[in-house]
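Below you will find the structure I want to go over with you.
A single protein chain has been removed from this complex, and every other one stays in its place.
Right, chain A next:
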Amino acid sequence: MLDWIKNINKEYPDFWKRYLSKFEKKSNRFVVISAETTGLSLEKDVIVSLGAFAIINNSIVIRDSFETVIAQYKFFHENGISNEFTIETKMKKMGEYEAIQALVEFIGNAVLVGHHIDFDVEMINVALERLDCGRLKNEALDIDVMHRKLLDINNKQFSLEELCKIYKIPVSDRNSSSEDAYKIALLFLKLKSRLGLN
């Protein structure tokens, strides 16, 4: 309860200070993020990969993207999970510190978009805490909430697969957070125009 007192004189890492200073301006950039985690527990589980795309002027900018696999060797070792994928993947690998720092730098003051984004943001916040940083300050939009708002449904949640089916997003056989982020980005563009948010 008195946590904030503990933090009052705490010195944040430089990247975090830079991040905070970006919020002086408002952003017209949206960043779609998708985090792959080992499970649903905020305490026990960790992020294993991250994918993100920027949306500017209603179009997905392919070059303005971010993806990485996070090497969680320690976690895998402690939980007796195979490290095989992390070792064999051709994707860029980073340690958790590096990855979270790079992600924070990538998103800046953009509005975040995701599927059940609260959980992703919380996972990132937990990771940030380990780096002695504060919590993400970005506004966040959830495509599931947008979808339910569009159809006025309150009693049901939709998975990403279900949403893709409803909005006829082509499903691909490959699965990665980057792939998910791209699908979410397409869903977001469709929902955005349907809800008339322009």
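In this text, contacts are C-beta pairs under 8 Å (C-beta built on N, C-alpha and C of every residue); 3 or more make two chains touch, one makes a residue touch a chain; residues count from 1.
We adopt the following convention: contacts and distances are computed from a predicted model.
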Exercise for review: Write down which listed name, "Glycine--tRNA ligase alpha subunit", "Magnesium chelatase subunit D", "Nucleotidyltransferase" or "Formylmethanofuran dehydrogenase subunit C", is the UniProt protein name of the chain that is not shown.
Suggested key: "Nucleotidyltransferase"
Study note, to complete from the structure: Contacting the left-out chain: of A:Asn28, A:Asn83 or A:Ser193, that is A:Ser193
Study note, to complete from the structure: Residue positions on chain A contacting the omitted chain are 51, 53, 58-63, 65, 67, 90-92, 168, 170, 172, 174, 176, 178-179, 182, 185-186, 189-190, 193-194
